[in-house]
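All protein chains but one are shown in place.
Moving on, here comes chain A:
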Amino acid sequence: MIPAAFEYYRPKDLSGVISILEEHGDDARVIAGGHSLIPMMKLRMADVPHLIDLQDIPGMSEITVTADAITIGAMTTQHDIIDHDGLATAAPILREAALQIADPQVRYMGTVGGNVANGDPGNDMPGLMQCLNATFTLVGPDGERTVPAREFYEAAYMTAREDEEILTAVTIPTPKGGYAYEKQKRKIGDYATAAAAVQIIKDGDTCTAASIAMTNLSDTPIWSEDAAAALVGTSLDSVALKAAVDAMLVDIDPSEDNRGPVAFKRHVAGVILTRAIERAWSRA
């Protein structure tokens, strides 16, 4: 569990980061909290001859909450999310989800940017961001661009981010309605067996809008448009719930691992989604 030797850089601004990335291409990587990257380096599964620390880049840890949108700097830690009262009021699902990530030690280090940029299907924030229809701001040699979370993930560890781009911020339209982040895991510190992020808007007895995303049930997070559509226009009776679950099950493609076989994961995905919808509905 000793990484191969690497050069360590700690630039003071983004352009410094970009120039190192440009110079070393594939051989360079940024490090944020390090709680995904360092284990991979220690296992020698990631070979990073040039490691660029983002800790000294100013302005990347801010949280801004307005009536319409929330912006979270990429270097904001999961602990900062839990600790931020404005955020807890504006988008309580963020705190609910962050509290289910890893353990306090990891959350003090792990960042939102690292979590969403990593592209690990086990990470909780990508699905959450898809549910919330977030956009990611990327800065590279050609300047800045934004990519919707729902279009960011291509395959395990493969995202729309170019090698020499840095993810600087996540922007979320301030969510409305009821919410729930439901996660089954084997123990504290474990990635999800199945997790569901749900936002629901209710008008009287009727669901007028919904968004559903699932985690660790495919090689990318799964934003299930059909599952959400199955709820809209209903009063979330058992028929609607079942239709949503059935639609979600069409979209996911879990694989067997130590958490269990595929049949089990599909079953749990259905249970977790049902619970998340019910909880979100009760809060809507």
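What we mean here is this: a residue touches a chain if its C-beta (ideal position, glycine included) is under 8 Å from a C-beta of that chain, and two chains touch if they have at least 3 such contacts; residues count from 1.
Here is the rule we go by: contacts and distances are computed from a predicted model.
Chemist: What protein name does the UniProt record of the undisplayed chain give, "Carbon monoxide dehydrogenase large chain", "phosphoenolpyruvate--glycerone phosphotransferase", "Transketolase" or "Amino acid ABC transporter permease"?
Modeler: UniProt lists the chain left out of the view as "Carbon monoxide dehydrogenase large chain".
Chemist: Among A:S36, A:T137, A:T168 or A:Q184, single out the residue that touches the unshown chain.
Modeler: Touches the omitted chain: A:Q184.
Chemist: Can you work out which residue in A:P11, A:P148 or A:G260 touches the chain that's missing from view?
Modeler: Of the candidates A:P11, A:P148 or A:G260, A:G260 is in touch with the missing chain.
Chemist: Which parts of chain A face the unshown chain closely enough to count as touching?
Modeler: Touch with the absent chain occurs at residues 1-2, 4-5, 44, 103, 184, 186-191, 193, 258-261, 263-264, 267-268, 271-272.
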